[in-house]
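Yeah, one chain of the complex is gone here, protein chain that is, but the others are all in their spots.
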Amino acid sequence: MIVIIKQDSTWDELHPLLRYCQENGIEVQETYGFHLRMLNLVGDTPKLDLDRILAFDAVENVHRLLSPYTLAGRGAHPEDSVVRIGSAAVGGGSFLLIAGPGSVETEEQILETARAVKQAGATMLRGGAYKPRYSPYAFQGLQQEGIRLLVQAGREVGLPVITEIMETAQLPLFADVDVIQVGTRNMQNYELLKELAHCKKPVLLKRGLSSRVEELLLSAEYLMADGNADIILCERGIRTFETVLNYTLDISAVPVVKELSHLPIIVDPCHGAGRRKLVPPLALAATAAGADGLILDVHCDPQNALSDGHRALTPADFQALCAKVSAVRGCL
Amino acid sequence: MIVIIKQDSTWDELHPLLRYCQENGIEVQETYGFHLRMLNLVGDTPKLDLDRILAFDAVENVHRLLSPYTLAGRGAHPEDSVVRIGSAAVGGGSFLLIAGPGSVETEEQILETARAVKQAGATMLRGGAYKPRYSPYAFQGLQQEGIRLLVQAGREVGLPVITEIMETAQLPLFADVDVIQVGTRNMQNYELLKELAHCKKPVLLKRGLSSRVEELLLSAEYLMADGNADIILCERGIRTFETVLNYTLDISAVPVVKELSHLPIIVDPCHGAGRRKLVPPLALAATAAGADGLILDVHCDPQNALSDGHRALTPADFQALCAKVSAVRGCL
Amino acid sequence: MIVIIKQDSTWDELHPLLRYCQENGIEVQETYGFHLRMLNLVGDTPKLDLDRILAFDAVENVHRLLSPYTLAGRGAHPEDSVVRIGSAAVGGGSFLLIAGPGSVETEEQILETARAVKQAGATMLRGGAYKPRYSPYAFQGLQQEGIRLLVQAGREVGLPVITEIMETAQLPLFADVDVIQVGTRNMQNYELLKELAHCKKPVLLKRGLSSRVEELLLSAEYLMADGNADIILCERGIRTFETVLNYTLDISAVPVVKELSHLPIIVDPCHGAGRRKLVPPLALAATAAGADGLILDVHCDPQNALSDGHRALTPADFQALCAKVSAVRGCL
Partner (left out) sequence: MIVIIKQDSTWDELHPLLRYCQENGIEVQETYGFHLRMLNLVGDTPKLDLDRILAFDAVENVHRLLSPYTLAGRGAHPEDSVVRIGSAAVGGGSFLLIAGPGSVETEEQILETARAVKQAGATMLRGGAYKPRYSPYAFQGLQQEGIRLLVQAGREVGLPVITEIMETAQLPLFADVDVIQVGTRNMQNYELLKELAHCKKPVLLKRGLSSRVEELLLSAEYLMADGNADIILCERGIRTFETVLNYTLDISAVPVVKELSHLPIIVDPCHGAGRRKLVPPLALAATAAGADGLILDVHCDPQNALSDGHRALTPADFQALCAKVSAVRGCL
């Protein structure tokens, strides 16, 4: 870590910084530049709080040289991590194909969809039970009953299941769920992350709407720091100035994450696409970019879906897409 | 609401949409354009789920004409709302000046700061007890004990207090807190919003990092729809491409919110400034733009603050700023 | 076009708007909403200036229903446009593979690269002669001599050539160039667009760093309105809050443009990748998303390139990538 020191700062002003470094077991080297006074901090700098360094009067600026995530980073763990969920796996060459409706609506609906996606090639079943909705006037999900129906359908067809948790208090309801999804608005819900770190289940961590890749990896670090290493990252589109779609799918996050981290990363093309018709090209792009899997909205009757129907594939669409995804994977 | 119909859609394809409108008590008028087939939907359209309309096969596009927030909007409530908190008030000409440390650290620290900011002109005391931190390795706050010390200091000096809640389960701990703060990462934590709608306390709702003003008002709508009308909005900087500061303070949100809504809006210039030195110009800009108040980091010893010291004002800085804020308010 | 009228506006206030519509041959229909007064403007509304409508005192808001680009839009021209450049073609199933160095440096360098990319499968040769550089201290290109060497190399190996123009005054120097490239910073250089509209050469129009897809199509409209229909659009990455790469490649722009417009769209993955290693996954993603071509930096000695070496492929990299691109195209 390079700390730029103000040109006119005195030894007295520098002293509190040096003491702070000493207390944290950090070695301080003086070095110099053409027009710069600077210090090189050596040691376990990823755990230093940047803002504390910046608070010292003598400090002009700070440059981090090491990434602040050490467990999630590729440096300490060069080979790909593989997360196994029953019959399914993701990472290190294993591709995860998650499909199902935006919302669990009825027993028949989720079972019919489960059968259809299983047949078409899905390796995991999804279905929303708690739905984060912009408007208080929109359908909010079947909640506890939704989880029960999802788990039942998954067992019936032989697929592990995933659904989204909204807050810590719901955790006991997720006992039979195979993978817990942390949604985009909860990526930095640190209370939730700390709790999930202690549960013995894989976590699908969706990137926040306006989170940098580094912040996604820092949220994974929260989970890993307390003992949960079964993490699947998910790119789902970020917020940009472009308005033709609701979100901009950041396809480059896939190869970037693969360079920086050993964790598997899958892609949700549906939020970014916003419309059924745009889902297949984005799903294929994600596959070609090297994603470790996809998570897709599939609904047997999109026009009457209680949520997300506009971007849901029909089972037939899904089947056609699966064949192309498989073909593209063969080319890489 | 204007619904653009696909040129080649048949009556059969149109039928499900018409039935949906009928079921929701919406009147449908046919209208036409130069190259367009379109329907004008009349009725309580703000409560319609846009995505459901978009899911119908016959629909090309939808244009909302009425804002989706009706309780938070200025239309139904033309005069400014005023929120009263003990001796303090905000909105309709009353200015709220919240000050205190980023984190409650010790009994002495919070009491000393409380005295200093009260003397300088603050009308409410703040102090973080639960801290959302990017890194799992940073100071996470005194938690329950922090709330106790904050409340005690507020009572001692005669200031109402505000602190941030992280999740629903913490709500019982906030019994003695005067205003509950919903942080930027929780603006769309809908479980939390629904719970706070039922508590009898004013809520400070911070704009999300990447939330549009319309979404901020929709989150306020969540609180109001279930009965809590004491809402104070807060602009604190949004995420943009600019990197010289961590966030870009969106000063125009102040007059925009005042046009669209009757709710008071205050500004937190500290996150946007990122550094002590930039806080005063941004605080004055917010005041000149017509904000109903400010929330500021003040610490008696910023160099040794356990969090946020880099952007904290000293009590002397704060006192000097208060005088200027007051003078600028006199010019408007 | 729907114009929302202020609730309290009088007939006198409405009059200037009605007269403006009449003068522009626009029919005005009164229509109504639940809480709204509104007018439906019917006629050649894409050519109306939205800001002029907004300037009328009686107007609250305006909603455009028709896109403002009529020539570039798919509506008036349902089938794909194909642009032919000598032996190469792009659009309607034809794939354009442009390759070459960021800068033309020497006669040997450009000729050697031309031979290598031709052999590997490129259908067009690129090479920068005028270079837009952030810093006044960086290499600015060989300029006129660069164009001469590029054209000569293209003829030698039998490939059409493309290079970037910086301003109108340079146009005479481009007489022997086959396709003129308008760079990202010039996408809204309207003087240049008007001039290029009259030249008889295909134009490659790169999307602006912060331009919406609609604005890209409006810039194409500038060229088409004055008679040049040979336009190739290019997505090259947009500016977002993400900093791990310089730009975020907006892969969804490919299927979106294909839906809204009949013009071909190619992708430049190199600026978005920023580094050699990330170019192949992004190039394959673009291909899988349905792009009509790619434009790639290829340099025989990237470490000693005078510009863009960090993101240039070697001829061997390029050849390996071409094989994969071809395989992925076969899966779509």
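A few points about this structure:
Order of writing sets the chain letters: A, B and C. Residues in each chain are counted from 1.
Just so it is clear, a residue touches a chain if its C-beta (ideal position, glycine included) is under 8 Å from a C-beta of that chain, and two chains touch if they have at least 3 such contacts.
Just so it is clear, the structure is predicted and the values come from calculations on it, not from any experiment.
When the missing chain is restored to the complex, the residue among C:D8, C:E30 or C:D51 that touches it is C:D51. Residue in contact with the omitted chain (choice from A:T10, A:T31 or A:Q119): A:T31. Residues of chain C that touch the chain left out of the display are 16, 46-47, 49, 51-52, 54-57, 68, 130, 132-140, 166-169, 185-186, 188-192, 209-210, 215, 218, 221-222, 225-226, 239, 275, 302-310, 312. Touching residues on chain A toward the chain that is not drawn are 2, 4, 29, 31-36, 38, 40, 42-45, 63, 65-66, 75, 210, 239-241, 243. Residue positions on chain B in contact with the hidden chain: 210, 212-214, 238, 240-245, 248-256, 259-260, 272-273, 277-278, 281-282, 284-290, 324, 327-328, 330-332, in rising order.
The criterion applied here is as follows: only the chains that are shown with their structure count from here on.
Separation between the centroids of chain B and chain C, computed from CA atoms only, is 39 Å.
Averaging C-alpha coordinates per chain places the centre of chain A 26 Å away from that of chain B. Chain A and chain C have CA centres that are 32 Å apart. Residue positions of chain C touching 2 or more other chains, listed in rising order: 210, 240-241, 243.
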